[in-house]
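Every protein chain except one is present and positioned as in the full complex.
Note that the chains are named A and B in the order they appear, and that numbering of residues resets to 1 at the start of each chain.
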Amino acid sequence: MKRWIEKQRCLLDFTLSSLFRRKGKNIALVLVYTLVVFTLASVMMFTQALKKEAALVLRETPEIVVQKLVAGRHDLIPLSYASRISQIRGVASVKERLWGYYFDPVAGANYTVMVSEDPSLDEGEIMVGQGISRLRQVYKRNILSFRACDGNYLTFKIKGTFEAESELIASDLILISEGDFRRLFGVPGGYATDLTVKVRNRKEIPTIAAKILQTVPDTRPILRDEILRTYDAVFDWRGGIIMAVLAGAILAFIIFAWDRAAGLSAEERREIGILKAIGWETGDVLQMKFWEGLVISLSSFLLGVLLAYWHIHFTSAALFEPVLKGWSVLYPKFKLIPQVDGYQMATLFFLTVMPYTVATIVPSWRAATIDPDSVMRS
Amino acid sequence: MIELHNIRKVFNAGKSNELTAVDGINLAIADGQITVLKGPSGSGKTTLLSVVGCMTRPTAGRVILRDREITSLPERFLTAIRRRTFGFIFQQFNLLRGISVLENVMLPAYPNGENHGALRDRAAGLLAMFNLADKSEAPVEWLSGGEAQRVAIARALVNNPAVIIADEPTAHLDSRLSREFMDIMQSFKTAGKTVIIASHDPIVYESAGVDHIVEMRDGRLIAAGSA
Partner (left out) sequence: MRKSDIFWRFILVNLALLGLVFIHAAANTQDHLSRLKHLGEMVEQLKLTDLCLTTEAPHTRNPSQADWHTPFQTHPLALEHFPSGAVVGPPELLRKSYEKMD
């Protein structure tokens, strides 16, 4: 056993000397390989973390949200619908929700404006999220003006900002009183953006949703379950960018494997011949080739995964910012719950390390079995 | 010590370029002596060396090494025996480019799995013996012809083999280096090793230490006689 270990160490020594000969090429290979693993692992970790956060945070999202649809578009819902819905058996309460989007031309950003039930928010006061605070450089007791639907400007005093921890849900949020909301957006009294319904028995939610549809057919109930499932599909692999990343990664691997599998150069074949002539068996040559594949792929895999974890959890996925942000100007700073899934890492390991190692050994098979005397004859 | 019985070696059997390199070879190589295979190129010297050194299996015939028939041994055992018993010096030297001199010398011993430190010391000792100690970390491309020759010899010795086999060793050397080479072979003989050299260079076969000359032509032996 000790001999076997010593032999492997010797073979590894030779492999490293051999790889060192083409230092530039092999370093470039490791870098690109690491980059590919880094990208894949980053996407995997980011998606996992976001899904976990969404699942935990949105657990208490409204049980049913009722939207009114007019010609397929989401329209304001009359409050009279609320009383009709509250008469359905099993409904505990129906509340109105007032919210919308405000486009701020000064910053070029969209804000989500919402009315809160909190009675302590007076007229003329607002609460803003950290993202807005950062973007407009406004803090507690500063003033912000918004252009109302009638062309006049309304000014608000910032009562406070949401804490940094809440960026994931409230980065772009403005909390406002009902009166101010209606003045700002021109939403008449008697109408709301949508209704939220609380049911008595959670298991009855789908049944009650069906009844809501019967009672007010021009509405669309959205169930809590559906909201949660939305986030399972975030970064769906069918999405354009994810597809591009995956395709790029697969292409990169095909290129690596092709480079290895295209067969050995005459130089490599000659060297294998020499090794066999000086006393290496076929098995020794193949073990050496195995190390050659493993050195590159294992190093790249480990570096890629470590860098990915650092990227996602210590820089808050800084490299994904431009992708998620798109053209939007406001981007939340989030610290995600660190999620490393052993199963996913193992999958990534098998998808990256094994094919490359195999692609290094297989083309050498033929050369490794040549007669040692071929080197003498050439 | 090494006996060849009715050895025949055919390359590319059954194909259009079929070639019988050697045929009807019956030969006994004596222990502790220098034997030279003499003959023009194409006479089968290199093939015979390969068969003697267990580098290739004969198409027909038997090879007996130290009273043990090795012709039909599986590759693993044959390679292990070859590694322990024979040290090869190739015509083209066949050192690995880009690797250091010291590592080149150590390579034949890698599959043995022996202690690395001991191996390193042994290889360094061999290089010192040939006055190459200061070149041990240099890449082999930097060596002169004579230096490369000596590294090749050092490599052949790293497993302390009983038999040294050299194929046209003086082909790339001038007269002085050729004579130096034969001196080194003589010192091996003094140390009790068996030496087999294939060469058509007079400096080799007319050298004083040569005990047997085996003449070959067209794959057959002509005469096996003492020098």
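In this section, a residue touches a chain if its C-beta (ideal position, glycine included) is under 8 Å from a C-beta of that chain, and two chains touch if they have at least 3 such contacts.
All values derive from a computational prediction rather than experimental measurement.
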Contact list for the unshown chain, restricted to visible chains: A
Option touching the unshown chain, where A:L79, A:L154 or A:L302 are the choices: A:L302
Omitted-chain contact residue, chosen from A:E53, A:E281 or A:D373: A:E53
Residue, one of A:A82, A:V128 or A:A170, that touches the chain absent here: A:A170
Residue in contact with the excluded chain [from A:S42, A:T196 or A:S374]: A:T196
For chain A, the residues touching the chain missing from this view: 9-10, 12-13, 16-17, 20, 50, 53-54, 56-62, 65, 67, 69, 72-74, 95, 97, 101, 109-112, 114, 116-118, 129, 131, 162, 165-173, 175, 194, 196, 206, 209-210, 213, 220-223, 226-227, 229-236, 238-242, 295, 298-299, 302-303, 305-306, 309, 313, 322-332, 335, 337-340, 342
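Note that in this section only the chains that are shown with their structure count from here on.
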Whole-Å gap between the CA centroids of chain A and chain B: 64
Chain A - residues contacting chain B, complex: 2-7, 9-11, 13-14, 17-18, 20-21, 271, 274-275, 277-284, 371-373, 375-377
Interfacial residue positions of chain B with respect to chain A in the complex: 46-47, 49-50, 55-56, 75-76, 79-80, 82-83, 88, 90-91, 94, 96-100, 103, 107-116, 155, 159, 167
